[in-house]
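FYI, not all chains are in this one, though none of them got moved.
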């Protein structure tokens, strides 16, 4: 069973360890981006995963492709054009100091995607699942158009469609109305995914009132999800990632999955020494897709999604470099972190 | 409004990460020193900050100057002479293993400062605030003499004077009586700053009896500060940094500020994954100076001092590499460490 | 007083920081192995420590020897032969992701040890204590034979013999019955050391039933140790390391020592930001040997063992790079981790 994702992959430039940008004259240089992260995670877990995007037709675009292919991603449908790769600069926070992202992704090769660049019918051939996030339509108007065309085509071809809302306020600056674009995409989705803010800011679905205590208002989230499922009748499932952020290093992480009339709540993981939390949401999406395809059991699919993304917090870079079997071991209850030898 | 500080800047040689000295054949090589740290922190926050010192007239002294100037520090009054730069070796502790400092600062260019090396009147021209710490007079007798002359001149020129007691027992080995030198300097200070030991060891002011519980004896600290303010009638404010050291990585950090008849206690920050706590006290001083100048509100000034120094714990090196706005955000209550994008 | 240890030293190849293997194209390259770790720890504490092993007669074997000699280990009895050095690959875990060891130690120079390679009488000349772990006999049949000969010779020469059970299931694949080999060795030991599993898997001694609560069943461990002392009448002491593994980064660490009719329980250390826990058990052994030799006080010897191995968790690499005095300071009660200057 194969999954296609569509979005932007960027050059990720990170200062070392917990340093501020330029504190040392060096950057860790890797690649990442929401939908690419999903494809890489799935490929490393052994699934077919095709990544659809437009990359610059230069050495950087080629090396990015090599990296994706190395992880097992199907790069046969990538399009190469004159242009630049989007970039994001990343500074890893610590304790009370938040991590910081500076985007330099305007005018990227993908942002300038044109109508004929991707032949969606061909690109989705042989796929059973299509995934996209709310970042792609926020990149540019032509990306929004492409996203809508993509989900329409996927749906028409009988794919399952998952849509990670992933709201990025700073990106929505090209003039479109975020909610109407996002809602248009959501209409074609079978599975919606988001954190507490995404549902409200992307789709206008109110979440629970902020609780003073710290106790997560699960009922409130369930209500929000059910309201969403009613508003988007094609959607079968709505998932919420639940992050309690005690500090930049110390989060508690869990998730909820809501189907009509049923709610599933996952185990909660305290993650007290976060290595890198970027891409955690993407690995949740990857895990959920993996789980729904392989397990036919919503609770287990959710546990797999939360387990995979829990492990992502322990791995530097955007990608969930996790091997088959590691998530199973974790969600089977082994959280002791004892040395394997 | 501009601030001058006087003291020693050293070459700081640190083994990587948490390694012991020479575990790898490499040192991180930066610069630091109490009063330079204050100047750098203030300059990065946008204030005028002039650093007064004597540096070796060689490539190392010049590179140190370039680094200070880069951070925005006014280096126009630095004096260059034949000699060496002071050095400290630093090994970052972890858990129950303490961090360790080895000083190699004897016979530095500053230690050998001579009477005419700095023309204090000229050096303090245009300044409104002068700051020094108890490390400078501990470096050598001529440093002690220079410090006293400096605070006298600053006071005479109408500067506010802040004095961070910063007691370093190992340095007081050139024959002077620490308490009498420190008291002489303190006589000119408007603001006194220190941790629990500094008041006693520098000025002979008894602090609270050690509590067995762990509950901080705020009243005891207040009493100590008030006693100090009585003993040094020029001083308007006495500040105390309150560190609870649970392990090398895990401290709780807060502060108290005492004016005659009033006491201010800050929010307390649990810092569970300390990156580098060297220079935290200096950034407290910088934050307090910044706050007292800019806010005219003792409580807010104290919160700013504690917030800035809380952030310092998350940054490697001696300097509080903090941008304007970051402290405000923290003391405004955002301690979640969520990714900024 | 001098201690000899016998075993394998391997090349240790670790990916940087918390990275997965090959995430960056680089390995930290050091050396380590249970009995070598004991010898290095003892040598750095100022004791005589001779390491007995077979190393490849090439540049790698020579550099390994240089490293051991640098730490103060007596390398005069090492044997060099054509062959390879054993290797282990190491990936440092984080939070819920366990650390991972991949062994590549088959067919090492030591594994192929032959009868005459080490003249045990000569090798143990001048020694008062001999230490070996259960890893050595698991390496190969000839290693098992050599180990038995070694403990017999040591015993005959009047040495104290300590035996760290160190059970490694994956290594016992050359056809021997682990329990019978281990029991044969244990018959010559004065001191037995192990964690909760080792006693059962190596010697068949049942430990306490797993408690659901988390409260350590000290009585159960005591019973297990006493049963062991009865089964091996030459043994005077049985020690247990008690690790509570909350996550890969966060363990609680303590120990118990049982003599006939008496039990000693150590202070427990919460270690919340583990740097590297490999070799902790070895440093416990080293500390226990050090303590038993130097203190004639079982409680203090145990506290020393637990203190030294607590500090090991804060140091990268296999070796406990601890200086004389550091353990004393810790077990004297200073756990604050405050900067030493």
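Lettered A, B and C in written order, each chain numbered from 1.
Keep this in mind: a contact is a pair of C-beta atoms (placed from the backbone, for glycine too) under 8 Å apart; a residue touches a chain by one contact, two chains touch by 3 or more.
Keep in mind it's a predicted model, so treat the numbers as computed, not measured.
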Subunit count for the whole complex, all chains sharing one sequence, 3 displayed: 6
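Here is the rule we go by: only the chains that are shown with their structure count from here on.
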Interface residue overlap between copies chain B and chain C, same or different (over half shared): different
Geometric centre distance via CA averages, chain C-chain B, whole Å: 44
Chain B, residues touching no fewer than two other chains: 17, 272-273
Residues on chain A engaged by chain C in the complex (per definition of touch): 17, 269, 271-275, 310-311, 313-317, 321, 326, 330, 334-341
Chain A-facing residues of chain C, complex: 17-20, 23, 93-101, 103, 168, 170, 245-250, 272-273, 277-278
